[in-house]
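I am attaching a structure below and will ask some questions about it afterwards.
Of the protein chains in this complex, one is absent; all others appear in place.
Up next is chain A:
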Amino acid sequence: MAYTEEELKKELETKEYEYGFYTDIDSDTFPVGLNEEIVIAISKKKEEPEWMTKWRLEAFKAWKEMKEPEWANVRYKKPDFQSISYYSAPNKKPKYDSLDEVDPELLDTFKKLGISIDEQKKLAGVAVDIVMDSVSVATTFKKTLAEKGIIFCSISEAIKEHPELVKKYMGTVVPKKDNFYAALNSAVFSDGSFCYIPKGVRCPMELSTYFRINQAGTGQFERTLVVADEGSYVSYLEGCTAPSRDENQLHAAVVELIALDDAEIKYSTVQNWFPGNKEGKGGVYNFVTKRGLCEKNAKISWTQVETGSAVTWKYPSCILKGDNSIGEFYSIAVTNNYQQADTGTKMIHLGKNTKSTIISKGISAGKSQNSYRGLVQVNSRAENARNFSQCDSLLMGNECGAHTFPYIEAKNKSAQIEHEATTSKIGEDQIFYCNQRGIDTEKAIALIVNGFSKEVLNKLPMEFAVEAQKLLEISLEGSVG
């Protein structure tokens, strides 16, 4: 079927959010508002030890003094922090041993999302720790992992069962007073994932968590902590979809990665939260703090595919503290309609012979704004630091914007830094060439976008690459002007 551009545009505009549904599950929700009592109540609800409650209160105290950051290149109606309910858990809250016990409605939700737990269990070999409105309800493959000594559980469970590890590492990479949203998260985080890979262990499977925002009016505050002990390796996946909703939802997560000597962490994200409808109404606010710390010879690699959220504010960073450590950042950010994304990375070179690579691909369509904001910092003691950054932007239509704000700070003469950025649109000749060979415009664009993003897509684990390509299609197909 031959599409005209107009038709394509129309189809895209009217394309409703495919994963926009809302599951009716009884929830145990706190009253709206935030004060010390709520923080204490959250802590109590989660049966946390006293030190954790204290930690949360300290963060809350700091948060009260802080102001919302305004430097990002995004415009939005600020969330009212007093009209959010800070805790909501699926009501039937047992700790399931098997999937049969899980609320059938919940399972149905996963089916709609295309995550068949059983299937994944068998086929993909992925251990899924599903977070549904803040409380882990299903954890699979735990036994296989336990044999290797790998701990993969919800953070609240980790606080109870492995307090020594949590105490030692939590807040060391993202301090609780790090920034406004990190402080808020530290005070009220509801749940999240914890992962510990012991010395010299190579995690045999991709660890994966599906996040879902479900309950109306509840912000979700996830906390993820991944610790890879000396010489270990782990690949961690995180993917998200959220139901269609009219009011804005706030998501302020904190992710901390710690790679000890010779360890490697690969952290991949596919994010497809509700971006708002075509008038720009609704949609998720995504204000995330992600940071990793590399010790000697360690490596952290961030890969992200961002297609969702109304407003994104996200800078997965690497602190290259140890000598010979490596940081990588591969990102595709797609914005359409009224979406706004301000995303990028920070590479802080502290150790000698540290290396970092940044590949960022921004694709803007509709009336969206897409910004890359990055920092490459080479400190005076970081001998022979090496960085390569590349930020490419693709513009579709003349009402969107692409912005680049790269900060480069070098204090060592042996540093070698290269940065390049380009902005362009899909060439008419490229499309013409495809048309000539019988590929219609829509397919041609998918092809070109895929080629444009290939460098990043290639970095995704197999299980995710397929899904990511699907997401790119949903977000972009035919949106060329």
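What to note about this one:
Keep this in mind: a contact is a pair of C-beta atoms (placed from the backbone, for glycine too) under 8 Å apart; a residue touches a chain by one contact, two chains touch by 3 or more; residues count from 1.
Going forward, contacts and distances are computed from a predicted model.
As stated in its UniProt record, the chain not included in the shown complex is "Fe-S cluster assembly protein SufD", which appears among "Peptide/nickel transport system permease protein", "TerD family protein", "Fe-S cluster assembly protein SufD" or "Carbohydrate ABC transporter membrane protein 1 (CUT1 family)". Screening A:S43, A:S393 or A:S453 against the full complex identifies A:S393 as the residue touching the chain left out.
Checked against the full complex, the candidates A:I408, A:I439 or A:A465 give a single residue touching the omitted chain, namely A:I408.
Contact with the undisplayed chain is limited, among A:T423, A:N450 or A:Q469, to A:T423. Interface residues of chain A with the unshown chain, by the touch rule above, are 71, 378, 380, 393, 395-425, 481.
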